[in-house]
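Take this structure first; my questions come after.
Showing just some of the chains, left in place.
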Amino acid sequence: MGSFRGHAIPGTFFIVMGMWWSTKNFLKYACRKHKRASYVGSKALFQRIEISEGIIIILMALTGMLGEQFTTGGPRFTLYDYKESRWTQLTSWHHWTMYFFFGLLGTTNILCYTVSSLPASLTKLMLSNALFVEAFIFYNHTHGREMLDIFVHQLLFLVILLAAVVAFMQLFVRTHIVTLDLLLSSLVLFQGTWFWQVGFVLYPPRGGPAWNQMEHENIMFLSICFCWHYAVSLVITGVDYIFVTWLVKTRLKRIFPSEVGLLKHVDRDQESEEEM
Amino acid sequence: MGSFRGHAIPGTFFIVMGMWWSTKNFLKYACRKHKRASYVGSKALFQRIEISEGIIIILMALTGMLGEQFTTGGPRFTLYDYKESRWTQLTSWHHWTMYFFFGLLGTTNILCYTVSSLPASLTKLMLSNALFVEAFIFYNHTHGREMLDIFVHQLLFLVILLAAVVAFMQLFVRTHIVTLDLLLSSLVLFQGTWFWQVGFVLYPPRGGPAWNQMEHENIMFLSICFCWHYAVSLVITGVDYIFVTWLVKTRLKRIFPSEVGLLKHVDRDQESEEEM
């Protein structure tokens, strides 16, 4: 990971997941609001989507795990070098552990939607766990580095911790589910764009000179840059929400113009009870 | 912002918003309690009030954003001075970012009450976001300053963070709404008066000598002064609550003396269900 590519890959991973989760949840929410007879099959559909999601997460995590082990300079699954009496490539093992927990998340995702006795909330718990572990590892990741390096990783730690806390809260909060989903998606998206920013700061891709690590002004700039990333993530997620809601509404209205209004309230109550 | 006026302006902004929010919420609450036929139009009225509030917040934020950029010594929208290879006026950009997030709050306020598919709780989320971002920026704002300067900004950070947490809690808590509103309003008011206090401490307006930055006694005094500001904010908000409740009660009783008692309980139940 000590390269521009090593930050761009997980960054892209989180941007994709953030966009995907927001779209999926908003779609689910909008469908539920305007539920129709033709959408009776939607439960089975969403179940199949969840399982595919699990498989994709596992594939992404496997790619990351193998990449960390077998790229040039990777530890190739040796943990301790007995000849030189030292640990081999612990930072790679750190990243490997993070990917592993996301792999667990994917596995739980699949298990929860195939084994009926498992509660669906387990997925949320595992997402929150994966984020907490990621936050914990980033917190212990920067021993003995330079000031700017530590600062950008602390900000990364902050956004991951917030995402983990929001994911954990989703287990218990029953009101304003869509607002919390919007918040979580924007935080995951934010994390992805910040990974890119960290790559640009620490390993300038065009080969230009690295940023001055000890300059206070750089820290002052990055702290507002962090806020701008968040603003952009929020706006993107918000626009996504408005777009998805508008799409579902107009497409449904066009196909079945008369019944939507009538069925709306009855179905919503029914669905919200199902959810409990 | 590095002047007395630069602290007095946001201070006044928060004092006005604190007083306004408390009055609006107490009015809403009291009207709901003593709801009458003639108040059927109140929902539309409150909607119009919310939109006006959004416009006022946007105007305030725009004033702040332009003021930070174009007053003497402002960065005039240049972020990096390539000639001298340094960032231009980052503290101004910090303040600009804070105002920007309050601008987002105003925009959300308008959108939520015009676009019907947006949940009203989004406003609360954006208020909490704006306050969290403000707290984050103040936390990273005082690198390399003197002890007293850091201390008064830490206290500012504390009150903003508490306000942000209370605003975030309002998303989820359904009980004692009025108590939480009272707490949030008093914290916003408190923040405003503390901005004035910071102005007086760091840039004495009458041109007297500045406070000794390294004196421990000054810190000891400011920590109790902080508590007194809070006591005053609490008492003002409390008196405001009693006054608004009394006003609605007496004015309604004078106009429609007989029906208030009868309709009270029925309407309250109806309203509280609507709110859910």
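Lettered A and B in written order, each chain numbered from 1.
Basically, contacts are C-beta pairs under 8 Å (C-beta built on N, C-alpha and C of every residue); 3 or more make two chains touch, one makes a residue touch a chain.
It should be emphasised that the depicted structure is a prediction, and the values quoted were computed from it without experimental measurement.
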{"item": "Oligomeric copy total, full assembly; chains in place: 2", "value": "4"}
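Just so we're on the same page, only the chains that are shown with their structure count from here on.
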{"item": "Chain A on chain B, rotation in degrees - Cα superposition, rounded to nearest 5", "value": "90"}
{"item": "Whole-Å gap between the CA centroids of chain A and chain B", "value": "32"}
{"item": "Chain B residues touching chain A - in the complex, by the definition given at the top", "value": "79, 86-87, 90-91, 93-94, 97, 100-101, 104, 115, 117-119, 121-122, 125, 129, 133, 136-137, 140, 143-144, 171-172, 174"}
{"item": "Of chain A, residues touching chain B in the complex", "value": "173, 175-176, 178-180, 182-183, 216-221, 223-224, 226-228, 230-231, 234-235, 238, 241-242, 245-246, 249"}
